[in-house]
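The complex appears here without one of its protein chains, the remainder shown in place.
Each chain gets a letter, A, B and C, in the order it is written, and its residues are counted from 1.
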């Protein structure tokens, strides 16, 4: 049910570091990389033709994050321009795992794996992803050799 | 329908400043005083015997903030213990105005007025506050002389 | 020392509403409009040729927010595209007041005045704004008739 992803180009989303993102260490507060990663995932889904708010309101399903494993490698600062990548690593019927990185110019700031699951809005029980999204995601996956 | 509040003692809620609350200026990010004020309002309502989550789920009503006017007077820092007050200034059927201050020891850090309204969860239209809350709030109000 | 601003076009900064911006009411958490307003102010300053991080590191000065007065008029939701304006209302040597609005399509979501002051990074005492910024800002101000 789950396959490795091959070598196509990553999706990339750019964002600016503002005061709200920093902490008293003078750098981006580490927890905020989870926000940066999510902004990139949201825009990646949108680029695939897919709105989460529409899914929530018309289909009663939403994505929840079930696991995050992130390494923080170098600090980003106020006014930095950060580029966040999204790469599909594994895909099931009701969940997927993404590998994401945050870069500033040529420097890797943070990276990690985010696992998200599709759930029913009311019960929070796992629910199959919409068919059109599953179909779209499958085009991003190549069979492992 | 709305009266001035007299001189009884303020409600007071204490909280610690953590990394999450600070910004690269080395101090509490000003927008976070709105969070501090809200924590104090929530605990004040709880002390009055009132749960917002219960109101939302059982009565389909919730509070929304309609106006905030806050002055930021002195910076707070990591590890500071901040005391936040709540004082009822005006009360109507579907809204109230609170005066709130944040103190560290004898120093005033921030203060302002917060106006909150009771709305229907689905429509966001103004809704009368629950009767038991209205009754409880009225005991906090003294007729202006 | 302080003058009214005349009728030139507002600066406008667009942003997307993500999960991080919302609360359990299903809409944007009101305190986050202060973040949205600040993102727009930061980009407005950048457009005027001015970096806050550079000012902080090379001149030892930074902006702090001293007063905010905001009305929250209509809720924004996940995936909404919000346009935030910046308009200089008053300007002194060490402070300025901005009028800002957040719009979604033709609907006004929130608006208010934000007063910011320039301070010394170490002492937090008021400090004159950099000359090049003062010069640039003065071109935005027309004498009141």
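As a convention for this text, a residue touches a chain if its C-beta (ideal position, glycine included) is under 8 Å from a C-beta of that chain, and two chains touch if they have at least 3 such contacts.
Treat the numbers as computed from the prediction; the structure is a model and nothing was measured.
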Shown chains touched by the chain that is not drawn here: A, B, C
For subunit B, residues in touch with the removed chain: 16, 18-20, 35, 38-39, 42-43, 46, 51-54, 56, 77-79
Positions on subunit A where the hidden chain makes contact: 24-25, 27, 30-32, 34-35, 38, 56, 62, 64-72, 75, 121, 124
Interface with the unshown chain - residue positions in subunit C: 19-20, 22-27, 29, 31, 77-78
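As a working rule, only the chains that are shown with their structure count from here on.
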Arrangement of touching chains [line / ring / star / complete / other]: complete
Chain with minimal offset from the mean of all protein Cα atoms: C
Cα superposition angle of subunit A on its copy subunit C, in degrees to the nearest 5: 180
Chain of greatest Cα-centre distance to subunit B: A
Centre distance in Å when subunit A and subunit B are each reduced to the mean of their C-alpha atoms: 35
Geometric centre distance via CA averages, subunit C-subunit A, whole Å: 29
Centre-of-Cα separation between subunit C and subunit B, whole angstrom: 25
In subunit C, residues with contacts to at least two other chains: 35, 38, 56
